[in-house]
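A single protein chain has been removed from this complex, and every other one stays in its place.
Which chain is which? They are A, B and C, in the order written, and residues in each are numbered from 1.
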Amino acid sequence: MNVVTLVFLGKLADLAGESVREVPAPLDWNGLLTLCEEPLAIEIASERVKLALDGELLADKTALVAPAGSEVALLPPVSGG
Amino acid sequence: MNVVTLVFLGKLADLAGESVREVPAPLDWNGLLTLCEEPLAIEIASERVKLALDGELLADKTALVAPAGSEVALLPPVSGG
Amino acid sequence: MSVTVQLFETAFPPAALVGPFTRAHPGFGGVCTFVGEVRGENDVEALELTHYERMTLPGMERLAALAEQRFDLMGLLIVHRTGVMLPGEPVVLVSACARHRRGAIDAVDFCMDHLKAKSWFWKREKRAGEWHWIEPRAEDHAALARWE
Partner (left out) sequence: MSVTVQLFETAFPPAALVGPFTRAHPGFGGVCTFVGEVRGENDVEALELTHYERMTLPGMERLAALAEQRFDLMGLLIVHRTGVMLPGEPVVLVSACARHRRGAIDAVDFCMDHLKAKSWFWKREKRAGEWHWIEPRAEDHAALARWE
């Protein structure tokens, strides 16, 4: 479990070309941006996208510290109902 | 049909002791107050009670002029739903 | 846009009215429905709604026309009971179909406020064998004022 699982939601899954991706642990904000292709990284860096670590929304996504075995969700603007 | 029909709604029917009463035609506002017993007349004169002539609400109830064969409804505050 | 306004003198079945109403408006985005029943509280044994037949239904039809003008609706159903009802019996039903939820929810809210405080119904409750007239509440008039 020396990995962090990235979960791409909504249109981020289209940008990423997949819904789930495993990346080396640990992972911080700069590591996340470096790992992602440019269009995806730009989108992730925008104010519109939020991050959750193991199901908990991060108030400050740049403070991300994801240990081995954790799950990071990348959440674009929602549209439900 | 030398009469005007008074229709007492809601608690005015209790005060009047009946739902419908026929009175001599024609009938105007003063005639209406004179015809009704005192507790009823006081209630009818209060701002809370509205009048309708032949199903049309009167903007100014003191302008009532009810001809023979007409129907005057006495409408206390409503509570529906 | 279809409008249906009905007065029932005996118990009416809400689900049996709402089902056909919604099915009559395929393609809608949202349907909002409110059903008011005789509340079981304060030892209420029964509720009676009297009305002035000559004005009640025309008044409800005018209300429906106002709602139709004001909200973007596909269909509107307004149903009201009169007569004596027991706790748990439906008193009123308003259902609105619209392309968007806002129109449907607001139309129901609007119609309920107007049925409560601006339609020709008078309500009394039977408690401990005695009938008591229900006075309109200040909050019902405040609710109505929201739409002016």
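The rule is simple: a residue touches a chain if its C-beta (ideal position, glycine included) is under 8 Å from a C-beta of that chain, and two chains touch if they have at least 3 such contacts.
What you see is a predicted model; the values in this text were computed from it and never measured.
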Could you tell me which displayed chains border the chain that was left out of the figure? A, C
So that we can see where the missing chain sits, which residues of subunit C does it touch? 15, 18-19, 22, 26-37, 39-41, 87-88, 99, 101-102, 104-105, 108-109, 112, 116, 139, 143
Contact set of subunit A toward the excluded chain (per top definition): 7, 9-11, 13-14, 52, 54-55, 57, 71, 73, 75-81
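By definition in this document, only the chains that are shown with their structure count from here on.
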Which chain has its C-alpha centroid farthest away from the centroid of subunit C? A
Distance between subunit B and subunit C based on Cα centroids, please, to the nearest Å. 27
Of all the residues in subunit B, which ones touch at least 2 other chains? none
